[in-house]
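A protein chain is absent from this complex, but the other protein chains hold their places.
Letters A and B mark the chains in the order given here, with residues in each chain numbered from 1 onward.
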Amino acid sequence: MDWEPRDFPENNVTDVHPLKELVTLVAGIAAATIILTLAIAFTLDIGMRALPAAWEARLFDGLWSDLDEVDDERHAAAVRLVDELALDWPENPYTFQVFILDSPDPNAFALPGGAIGVTRGLLDSVESENELAFVLAHEIGHFSGRHHLRGISRTLAVTVVLGAVTGGASGTMLTQWVSEVTQLGFAREHEEEADRFGLDLVEKRFGHVNGATGFFQKLPDANAGTVGRLGAWFATHPVSPKRISDLRRLARDRGWRASGELTPLDPSFYAE
Amino acid sequence: MILSNTEDVPGSTIREFYGVVTGSSVRAKHIGRDFMAGLKNLVGGELKGYTELLQEARQEAIDRMTQQAQAAGANAVVNVRFSTSSVAQGAAEIFAYGTAVRVE
Partner (left out) sequence: MDPLLQIALQVGPFLFLLLFGFIIGTLVERSHYSDIRKREAKTRTLPVISFRRAPPSWQVSSGTLVSGSTVVSIDYFKRFLAGLRALVGGRIASYESLLDRARREAVLRMKEQAIASGYDAVVNLRLETSRLASSNRKGQGTAGVEILAFGTAVKRGA
């Protein structure tokens, strides 16, 4: 029995370049994540669209009572205007509610369950009923396309899939960021769709579309500084000038009158 | 290649020692298997996915070990030992080692 020193091959390390492995893994996992997210979002999207408005109302009933709602003498006028506008949407399954929020920034929201939130700043800034009508009709447009629910379904899909992939804990920041980015394109598309729906309602009510774009003209161009191509892409709402020109083109194509007499606001708007 | 976990090979005599040969394989389970194992944990029993995973890894460790022995001109690895250890969350190393020898 003799000792005979021998050299052994170094075969305990798999010969694979780490960068190559990184690229393969990242590409594979990203592709799987995207496909899974899309599949879930698509399924949820179909489900959300099929959800009857009555169920939706029951599901979200009372959820908005926590909102920072204020008593405002203009509330009745806003409710009346929403109801009148909705008359021109025959298939409307919703019973709309209007909330007035105590915020100086002009803004409006469509919330699940048929709630429309309007800020005080918006009511302060509108100058004619036509202008207010378009903003409200735009929100009604979101309900007609079920955008308020479909936005949720996308966020949900992204959260669920990324949560599973990253193990939950580390995923929160990433999830938020990814869901924001994926929302952008869809959100803009939804805004444009709601704009078209809103302008149609306004035309039906007033017989012309004059004053509809007044609100956008007053919006401070929030993205003015950084706009460029990327800025425009990152803005959820189409930037104002483009939005106005899109609406003007739509009115021209449909043969809607661009001029007409503006209807003054309800007297409650002028009582100080 | 003869493998044994005794200090000799039954029926033959060791002529030369070449040193200690090693084989290792680090494997990760994937989330699909993990999920199924989680379900199986409720009722107990064999976790087939994991059994398979560890068998594959052990086979690779043995293969690497015998490759080393072969390259050194040995015809047997005696006194083979295995060890399994968790080296990171969700990753296990299967390690095999033994003494490469030439028997007659």
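Note that in this section a residue touches a chain if its C-beta (ideal position, glycine included) is under 8 Å from a C-beta of that chain, and two chains touch if they have at least 3 such contacts.
Quick caveat, the model's predicted, so the values are computed rather than measured.
One chain is not displayed; in the complete assembly it touches the shown chains A, B.
What subunit B contributes to its contact with the hidden chain is residues 7, 14, 17, 19-20, 22, 24-33, 53, 60, 78-79, 81, 83, 85-91, 93, 95, 97-99. As for the chain not pictured, it touches subunit A at residues 1-3, 5, 7, 10, 12-14, 16, 18-19, 21-22, 25-26, 28-29, 165, 173, 177, 226, 230-231, 234.
In this text, only the chains that are shown with their structure count from here on.
Spacing of subunit A relative to subunit B, judged by their CA centroids, is 57 angstrom. Note for the complex: subunit B touches subunit A at residues 14-19, 21-24, 31, 64, 67-69, 71-74, 100.
For subunit A in complex with subunit B, the touching residues are 1-9, 11-12, 164-165.
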